[in-house]
Structures are given as structure tokens and as C-alpha cells.
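First the structure, which I've put down as C-alpha cells, then a few questions once you've had a look.
Missing here: one protein chain of the complex. Every other protein chain is in place.
We just call them A, B and C in the order they show up, numbering each chain from 1.
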Amino acid sequence: MRSIVASTKLKSLEHCAAEVADGDTVFVGGFGHAVPFALGHQLIRAGRRDLTICRSGADILADQLIAAGCVARVVFGWIGNPDIGLSHAFRRAVADESIDWEEWTNWSMVLRLQAAALGVPFLPGRVLLAGDTPVQLPDLKTVTCPYTGETLAAVPALQPDVAIVHAQRADEEGNVQMWGVVGDTAVGALAARRIVVSVEEIVDGEVIRASPNLTIIPAHRVAAVAVVPWGAHPSYVQGYYTRDDDHFRRYGDVSRTAEGTLAHLDRWVRGVDRERYLSMIDTGTLVDEATR
Amino acid sequence: MRSIVASTKLKSLEHCAAEVADGDTVFVGGFGHAVPFALGHQLIRAGRRDLTICRSGADILADQLIAAGCVARVVFGWIGNPDIGLSHAFRRAVADESIDWEEWTNWSMVLRLQAAALGVPFLPGRVLLAGDTPVQLPDLKTVTCPYTGETLAAVPALQPDVAIVHAQRADEEGNVQMWGVVGDTAVGALAARRIVVSVEEIVDGEVIRASPNLTIIPAHRVAAVAVVPWGAHPSYVQGYYTRDDDHFRRYGDVSRTAEGTLAHLDRWVRGVDRERYLSMIDTGTLVDEATR
Amino acid sequence: MIDDTALMAIAAARRLRDGEACFVGIGVPSLAALIARHTHAPGMSLIYESGAYGADPAVLPMSTGSPSVATGAACLGDCTLVFGELQAGRIDVGVLSAAQVDRRGNLNSTVIGNYRTPKVRMVGSGGAHDIASLVGRLVIVMPHDPRRFTERVDFVTAPGLGEDGRRPVGTRGAGPVDLLTPRAWFTFETGEMTLAGLQPGMGAVAAVEGFSWKVPHAEDVVELAPPTGEELAVLRRWHGKVETT
Partner (left out) sequence: MIDDTALMAIAAARRLRDGEACFVGIGVPSLAALIARHTHAPGMSLIYESGAYGADPAVLPMSTGSPSVATGAACLGDCTLVFGELQAGRIDVGVLSAAQVDRRGNLNSTVIGNYRTPKVRMVGSGGAHDIASLVGRLVIVMPHDPRRFTERVDFVTAPGLGEDGRRPVGTRGAGPVDLLTPRAWFTFETGEMTLAGLQPGMGAVAAVEGFSWKVPHAEDVVELAPPTGEELAVLRRWHGKVETT
């Protein structure tokens, strides 16, 4: 009785990526943890164009999407290679004026997504009121509290067309479970009109329903789910595999030049299927590390 | 190394209840699940007065606090005995004008607490704009979105002086874990200046840190924790014991009169210690039900 | 077995569609949603204000936070999650009951009589105001008790339609679309409560017996199909079985 499955949301990686259309505003999930590299790479392979990508802290997946020419605009709170250095493709795109961007802070980006998740056009915030960050946001408004008279930032809602998210597991109905670092993944997904998800594994509905507090996205919000083991590599998935820090370091080196970045994309993304990708990483070491 | 414990927050039930002062605004945790009956009953035994109690949906613990004369004011979204009937002590107090009250809705109460948890004086909402509920809130203001021009309710923050919460478990440092129905318990607790907690059991920090996603209140927000097995009875604690529906039904009967209510409080609260209380309930049946 | 509750719940269940996200209240609303989910709408998600999605209670819950709501749910978030989704317009349908309903589909669960000096002080809104203000459309279930049907409720807890028959400013969604009783099915397409169907064997007069105003009829007042064997079999899993004694 409890295992009624109405219809399956289970689709291929290609199908999931096809939920993202040229010109869409895309929330990219993963706060250091469970970054949807496989879904993002599929967007590159599919030649998606003119995307606006948004999230609070954007790491090298954003850099790769920019380098591959998928991105017209970035809306972010931070963009770089954590603890290693800059987002070089973004830096170059700024220098040659080939990209537009809008720069917030991590909290104000979360508030923007939270506003959309709550269905309100803005949320009041106590940031973006000093320093130069608000100066670069000429359309930003303030709001006066009708009770206290205080001036707060009116942080505008940001509703992505689609969210791409990676997580530990889901059932066929599309209930998505994540644990470990959640960051802004749940709120960013819930803010979006459509949600597509890749997971390490599909489990029976009974497994999901045995620990419903871990479900971060309920099924009726999910458009499609793909099973993509290692789909967050080189980031990590709590309980499955650890972060491939060396990969981030190597990308920090090669991405210093446009040529190096494109060579990296040729090697790791373009024309590379998942089987080939997995053959190129030392999965044994990464799994072992996760169990320490 | 990971088990460093700075100082214990572990206190007696009496100590925890003493964190609530006469005249305080008290958030009462528990959304059907894990209602802090033991803490609330201790407030009655301690003769606390002039409290403002607040939460979204208030059940018979609120009724008992009112009947016992602890409460000057109720701020609520709903008040009653779920699926059984009215909050008779509240009904009588309204009739004899011995209580003040402020009536919202469950979502607007959650927004009020959420605003306090987020440190902002209001949140915009799409409720309280039609019908008679807003008419009874003469101080309620609206706010105009500076981007869309829409009129929204400006739902004012509600910061309780103290929250009383029951949960499954905590460690000595005060990290509180809850699973099952959370409702508005976490947001209401985080909204408050002080948080006092009773739990079914104290566990080692290692246990907490093995499943940190279940921690709803981090230790540094917690003033004191008491170990009170069955501390949510007659409500329930997921994984520990089920709801004592009969107790709610019996209270629904006896609470129809002031005399019946006071007799119930004499029998179950006043002059009754935890040992005596536990001897009066059929713990075996309730535990068995929980494992179904 | 085919008592009033069964007739109301089964008729309401038929107004719910497969694949919908359905925000439900306690009592007959829960029963209606469960019947739908276990007959023609297996992909419907039951949502409770306590934070539960995809709930599948084994017994009828007494509270939106009851053990049967939590156990076996697909997702247990918090109030902010479910009401946030509701406010963002992402919940298709709500099922509610109340103490009173009026010809505009306004619901009252707050007071009988005057607000500050009421004849009966009731439970208040809970999530009812929020659901009625925001959900995609509202299905109402009411026992046939003439005192519960009034031309104008004493207090509009949950807004339906205004005096002009349109949704009040500040609300979203279609508001009340269906009202089911053990005797009849009413709709609100014209802006007021209109008799649209009759429970099997029921007459049009009996359908509104005791109501204090003249309820208009739709052009075609249909007779509702009797409960099917499947519906009754499913109903029996929950009907009369509230949470443990």
C-alpha cells in the first residue's frame, strides 16, 4: 500500500540536461558538497547557450560553463576555486567584455532565492547597506519597516527557470534526499520553476519513507531524475566519496590560460561519456577516503 | 579530540522551568509532536504568572496553562484539542474577560517567528489581506514591494523571551536533535532569546556528530537541557512512544467545566512528581504502538 | 457502511486529480484525500501543514502532527517549507471543512456571534485562512447541518469569494470550487454557491433543507454516481479508525 508509484521520474542524464533550454536562468546546486558536475558537463556537451547561471558561491563548474561558452550572465555571491584561486574563465570573460554579471553576497543571494521559494517579491535584509557592493547594484531598493521605521535592504526575489541539483539518492517518484552540507541547495531548488536532479542511486520508496526528514525536495516539485554515480566529482558526496582536491588544484593550474581550460574541457567533458570519465578518476582512493 | 565538552548544559527540570520568569513571552514548542508537557506542567507547579504564550497551533498544554492561571495573554494561529473540540479553558477565559489574546493564522505566526529568527522586524506575506482575521488585528500594517508595487502584509517579528522545547535527544553541550514532525518548533526556538529544552535522553557528542543534519538547535543557543523521559506525554515522540489519544479525549471531556479541569490538574500536575506521573500512564502500550 | 461521512468523503475524493499536490486538513478532508490517492489518484501528494509531503497515514490522524502523518511520509520538512510552497502558488488543491460556510464559500472556524463577546469561541484559523487565501483551488466538505450553512458567516476566517462573487483583493488561486455534503455537490462558478449535483437518491429540496437562503441550481443538476465497491473498500481502511485508543 505504501509503495504505490504513480509514474516514474527516472530519465537519462541527457533527458535531464535537456530540461534546461537556451537562455534559461539556471540555479546550480551544491555548496562545495554535491556540485552537479555531471549535469553541468552535459549542458556543455549539448551546446547550451545564453544561460544565466546563479548561486551564492560558484566554483569551477561555473568557470567551466563560462569557458565553454554556455553562459551569457552570472549572478553570484562568490566565484572562484575554493582555497586555490580565481575563476580564470570568468576573469577573462570580464576582461574581454564577453560576459555580463551581477554581484551580490552569499547571504543576499540566499535571501533572493528564499524570497522566490516563499513566493514573495522581496525579503528585507540587514546587508547591502554599506560598502561598495550595493553601489554596484544600481537597481537595488530599500524598504522601510512600517513598525520600527528602520531602513532595510529590499532583497529582490530571484526565480530560476530551472535548478540542477545532485544529491545522494531519490526514489522513482522523485523524492530527493540529501545529507551532509546542504548550503543553499534546497532553497535554490525550491525557488526554481523546474527542478532536475542527478543522484548517486535510486532507492525504493520505502527507504525514503523510513527517513523522511532527509528529503530536501518533495517529488511533486521534481521534473526528472537521473542516476549518475560519481555525478558530483570532483566535488564530493557525503557517505559516498570524498572531494578530489587534486582535481581542483590541477584545474587551478590549467585554467590560467584559455587554451589550458579548453584542453581540460576536451579531456574531461566534450566527447567523453560517463564510462570514459569514470575510467579517468581514481575512484578507489576517493571512496576509501570517505570512509575514514 | 572530538569529544571535548566545554561545560554541561544539563540541568534539572525545575532549573529549566526556572529559566521562564513571570511576565515572559514564551514560545511553546511541539507541533502535535513533542509538545513540552513536562516543562509546561513544571511552570504550573512553580506558579508562574502573567505569561504570554505563543505558537501557531496550540493544543491542550496551552489550555492547561490557561486553566492554571499562568497566562495573561495568548498569541496563536489555532487553539483547541485536535479533532476533539475546543480549548475550553480559553473559551471560559474569553467569556469572563480574564485573558487577553491576539489571533493570527498558522502561516502568519510562523512568519512572525521566522522574522525574529532572521533578525528582521517584519517579513512580507501574502496572507492577512482578506476576510475578517486581519480586521481583528488593528495594528497590522502592509508594505509595498519597491520592485513590483504589490501590496503585501507586513507580518511583524515576534521574539519570545524564552522557548520551551521537547525533543528526542541532546548532548551535554546542548546540541538538540529532533526528527519526525518538526512543524514550527525549530523556527520558534531560534526566534527566542533563550531556549530551554527537555529531551528523552542525553547521548554522547559522538552520537550527535554522527548525524548532524538532525540537530535543530545548535548548542550555543541553548540555556539548559533536562532529561525527562516521557516528557511530551500525552503527545508523542517519534521513535520513542506514540500519542496517547485517549488522554486527549478524556481531557476533552473533563475540561468542559472549570471544576473538571482543575481536578485534572490536581491529578496530573500539581503535587505530582515525574515518578508518580509515569506510574499513572500505560507506558507499555504506548511504546508498543510506536514500534508498529 | 455508506454513512454521511462516506458519501461526503467519496464525493470529495472524486474532485481531486492524479498528480496533484493536495493540502489537507484533519477529519473528512484527510479521508477524502486518502480515498483519492488509493483509487484514481495514486500520484497525488498529501500535504499537511506540519511539514509533511506525500503523507500516507495508516489511520486517520487526529492532528496534522500526528504519528500517522509522520510515519511513512515521503518528506518531513517544516511549516516554512509547506506554507512557503503554498504561498509560491505550488499547491494545486486544498480540502477543508469548517464550522460554517456561506453562499460565497467563506469559511468560519473562529467564533459564532460577535468576535470579542462570542456565543461560541472556536479554534480559529490554523492554516485554513492561509490555504483558502493561496491554494490553487479549494474543495470544501460539510455535514448537512443547516446551522452550518448561512448566507453570511459570522466571521470570515478563510476567504472564499467576496460579495461581488469574485475573489477578494490579496488572495490568489481560484478559491472555493466544490462543496460536498452527504446530500449534494455545490459549485461556485457563478460566484455563489450553486446546486450542481445530488447524492444518489437525494432530491433537490432535501439537498438544501433548512438553509436560510434560496440556493440557485445549475442548468443541469446531475445525480452523482453511487460509491463504487473499490471506493468503499478503500474507505474502510480509514473510516472509523482514527488514531489508537
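Brief remarks follow.
Basically, contacts are C-beta pairs under 8 Å (C-beta built on N, C-alpha and C of every residue); 3 or more make two chains touch, one makes a residue touch a chain.
All values derive from a computational prediction rather than experimental measurement.
Considering the intact complex, the chain excluded from display touches A, B.
Across the entire complex, the residue among A:Pro36, A:Gly125, A:Gly174 or A:Pro212 in touch with the chain not shown is A:Gly125. Only one of the listed residues, A:Val26, A:Ile79, A:Ala163 or A:Val176, touches the absent chain: A:Ile79. The chain that is not drawn here is touched, among residues B:Gly69, B:Pro146 or B:Gly205, by B:Gly205. Interface with the hidden chain, as seen from chain B, comprises residues 1-2, 4-7, 116-120, 171, 173, 175, 190, 205, 208-209, 212-213, 215, 217-221. Within chain A, the residues in touch with the undisplayed chain are 30-33, 56-57, 59, 76-80, 82-84, 86-87, 90-91, 94-95, 103-108, 110, 114, 125-133, 136, 151, 179-187, 236, 238, 242-243, 245-246, 248, 289-290.
Everything below uses one rule, namely that only the chains that are shown with their structure count from here on.
Of all chain pairs, the one joined by the greatest number of contacting C-beta pairs is B-C. Per-chain Cα centroids separate chain B from chain C by 28 Å. If each chain is reduced to the centroid of its CA atoms, chain A and chain C end up 39 Å from each other.
Distance between chain A and chain B, defined via averaged C-alpha coordinates, is recorded as 36 Å.
Contact of a single residue of chain A with at least two other chains is seen at positions 119-120, 213.
Shared interface positions of chain C, i.e. residues touching 2 or more other chains, are given as 52, 70, 76-77, 80, 86-87.
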